[in-house]
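Structure record follows, encoded as structure tokens.
Note that this complex is displayed minus one protein chain, with the remaining chains in position.
Letters A and B mark the chains in the order given here, with residues in each chain numbered from 1 onward.
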Amino acid sequence: MTNFLQQCFNGLVSGSFYALLALGLAVIFGMLGVVNFAHGACYMLGAFGAYILLVEAGVTFWLALLIVPVVLAVFGMVLERLAIHRLRSLDPLYNFLLTFGVTLVLQDLVKREYGIQSQPYPQPRGLTGSVDLGLFSYPAYQVFVLVSSLVVCVAVWYVLTRTRVGMIVRAATERPDLTGALGINVGRWVTPVFGFGIALAGLAGVLAAPMRAVNPLMGADLVIAVFAVVVIGGLGSIFGSVVAGFGVGLLQALANLYAPTIAQTLVFLLMAIVLLWRPAGLFGREEAMA
Amino acid sequence: MRRTTTVAVAALSAGALLLTACGGRGGPASGGGGQQGAQISGDKIVLAVLNDQSGVYADLSGKNSVEAVKMAVDDFKAKYGDKAVSKNIEVVTADHQNKPDIANTKAQELYDRQQADVILDVPTSSAALAVANVAKAKKKIYLNVTAATTELTGKQCNKYTFHYAYDTYMLANGTGTTVTAEGGKNWYIVYPDYAFGQDMERSFSAAVQKAGGTVIAKDPTPFPNDNFSTFLLKAPGLSPKPDVIGTMQAGGDLVNLVKQYNEFKLREQGIKLSVGLMFITDIHSLGPDAFAGTQFTDAWYWNFDDQNRAFADKFKQRTGTVPTFAHAANYSAATQYLEAIQRAGSDGADDVVKQLEGYSFNDVFARNGKIRAEDHRMVHDAYLAEVKPASEAKADWDYEKIIRTIPADQAFRPVGQSGCTFS
Partner (left out) sequence: MIRFLASSRLRYLWLAVGLLLALALPWLVYPPIAMDIAAWALFAVSVDLLLGYVGLLSFGHAAFWGTAAYTSGLVAIHTGAPYLVGVLAGAVAAAVLAVPIGFLSVRRTGIYFAMVTLAFAQLVYFVANQWRGLTGGENGLQAVPREFFGLDLSDPFYFYYAGLPVILFGLFAAWRVVRSPFGRVLMAIRDNPARARALGYPVDRYKLLAFVLSATLAGLAGGLFAVNHGFVSLQEVYWPTSGKVVMMVVLGGIGTLWGPILGATLVVQLEDFLATSGFEGIGIVTGAVFILVVLLFRRGLWGTTSHLLTMVRDRGRPSHPAPPEPTLARELEKA
């Protein structure tokens, strides 16, 4: 039983990454209608950002956790202004293709600079032990990852539903014309929201650095699984993405234990089932079906 | 629109024509074949290095392997001077980017258009096997150095293909047998669920059991995989508790696993870690402290003895970095190939094959080396290595402590088991 609970916890930890990435993807899609293929590359940039800060400037993990998402938000906003903005009036497929090109360039740039091998990134001091969670003990760092991602998800939910800023963003997402007619400058929210989505990817990257291999391709296959997660949750639903993220992580860990042959394909099988049963995703809205 | 489309046809087809013409000359293949007779084809010997210069194997082998081969050529010329069988020795190279179709096409091109007499290196098993088929069709020599699959000397063997440095059997057998003999009786084996991992697991389990150990459990893991916590958490709970976790993961997956193994503090719980396939570049990527205490089989280590160190110094002067086993093996393969030509007096493929088969030798890479005639497997001494913590390193890249030498006749798969027939 203890083992089972440990594995569940395990699944929730890996689900944290899915959730954070799916959240960023959903926020960007909601606001801009853009599916950001480069989300995995931004996650990778987040991890590398933490690594570079450590190696070049001796910046610790804790500071990196604050600095890197901000830097990536800026990067995201620049990208949006320079490139994505120009294609917004067109079929979103073009932006999808654009971000695919951006992914190739980013991955290769990092590879040229740092090689394809993984870079070492130590666990932050203060989180190197184990935490006794009553029923079982678990590495402290992984508990931290789970807790912080839950905190971030709840915080984002709070901002979106309880604050004025969030209300504006949501209104601008669902009814841009009406919102504009009410005198709110919808356009100026687009860039910051995109930057925010990228920052979330970067945050996930920093969290991943101490516990996963930091190499240029670390986000490449992951982003496709995140696509499947978002389809499961429902492309227009932020709540759905987060729930699906944690859920898929959990199910994958259990599959690893009881049915390892299908563990890898599980997320795609789930996606197929969801598409059959509820084509708009578990929490998706009908309008999200383009 | 249709009219202008056709005009565009004209313009662009003319342009495409020009572009493709720039790509190179075509035409039917001009003979190939193994030439006979005491002649050097085209009055020069061409060694081709086909490997991964931009992907996962770039650091292990990559461009520096080309340098290693060039070193071998220089040393050969210096050794024989005027008596060398040919003074025109060229080294050419191509990057297969870890894509087997590119490897396949480039191999054909190297043999056909660059008149390569031998292709060296070729990491990535699917590429390696594809090139083996090309070598068989073109009847030209192929010395594979960096691929791991035993199929090269097994079901997919052929007369012109040789497997030089290592294979999954050597790795698994070396580590499995010696670690069990040293006291690691109970094993939990974790392996990535694809061809390489499955092959390694099979050889590993067999070696452990033969040495008197027990495989308590073995689990396939998804490949690629970020999160090994499920398996690592399972280990202490197994009954009996395993002494060693044997992991067959490689590259980024290995790094993930080791990071998480350290996080769960399994070494402190008495569960050691043994790695099926590890390169010195992997140790470098995480730093020796993350791997300290881990045992694995290595084909060659630069800091093992004076001969290796001398080679490493020369190599470092030339390339700025310490040689990996792949670099040393490419040097050795090129040297032995040239020596075989020297003995044969010709670079005709069939003549050289005759010289290579059954040949015993000792050089900087291969101690007690021999190229088996039955399956073209080059056997040599292998080494059980343990990663030293950074504090014990006496120089840059001094990561390994050689615990035991595994003699050549025990390190590799016995001849009868290979299933190789030169049809």
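Definition applied: contacts are C-beta pairs under 8 Å (C-beta built on N, C-alpha and C of every residue); 3 or more make two chains touch, one makes a residue touch a chain.
All values reported here derive from a predicted model rather than from experimental measurement.
J.: In the whole complex, not just what's shown, which of A:Cys8, A:Leu63 or A:Leu87 touches the removed chain?
T.: Of these options, the touching residue for the absent chain is A:Leu87.
J.: Tell me which residue among B:Gln39, B:Asn133 or B:Asn303 touches the hidden chain in the full complex.
T.: Selected residue, touching the omitted chain: B:Asn133.
J.: Which of these touches the unseen chain: B:Asp193, B:Glu374 or B:Asp398?
T.: B:Asp193
J.: Given the full complex, what residues of subunit A touch the hidden partner chain?
T.: Its contact residues with the unshown chain are 33, 35, 83, 86-87, 89-94, 96-98, 100-109, 111-112, 221, 224-225, 227-228, 230-231, 235, 261, 264-265, 267-269, 271-272, 275-276, 279, 289-290.
J.: Considering the whole complex rather than only what is displayed, give the residues of subunit B touching the chain that is not shown.
T.: For subunit B, the residues touching the absent chain are 1-13, 16-17, 19-21, 23-29, 53-54, 63, 93-97, 99-102, 104-106, 108-109, 113, 125-126, 129-130, 132-133, 137, 149, 151, 156, 193-196, 198, 223.
Following the convention adopted for this analysis, only the chains that are shown with their structure count from here on.
J.: Can you list the subunit A residues touching subunit B in their complex?
T.: Subunit A residues touching subunit B: 2-3, 6-7, 10, 13-14, 17, 111, 115-120, 123, 130, 139, 141-142, 208, 210-213, 215, 217-218, 221-222, 253, 256-257, 260-261, 263-264.
J.: Which subunit B residues qualify as touching subunit A in the complex?
T.: 54-56, 58-59, 193, 219-227, 229-231, 233-234, 237, 252-253, 255-256, 259-260, 263-265, 281-282, 284-287, 290
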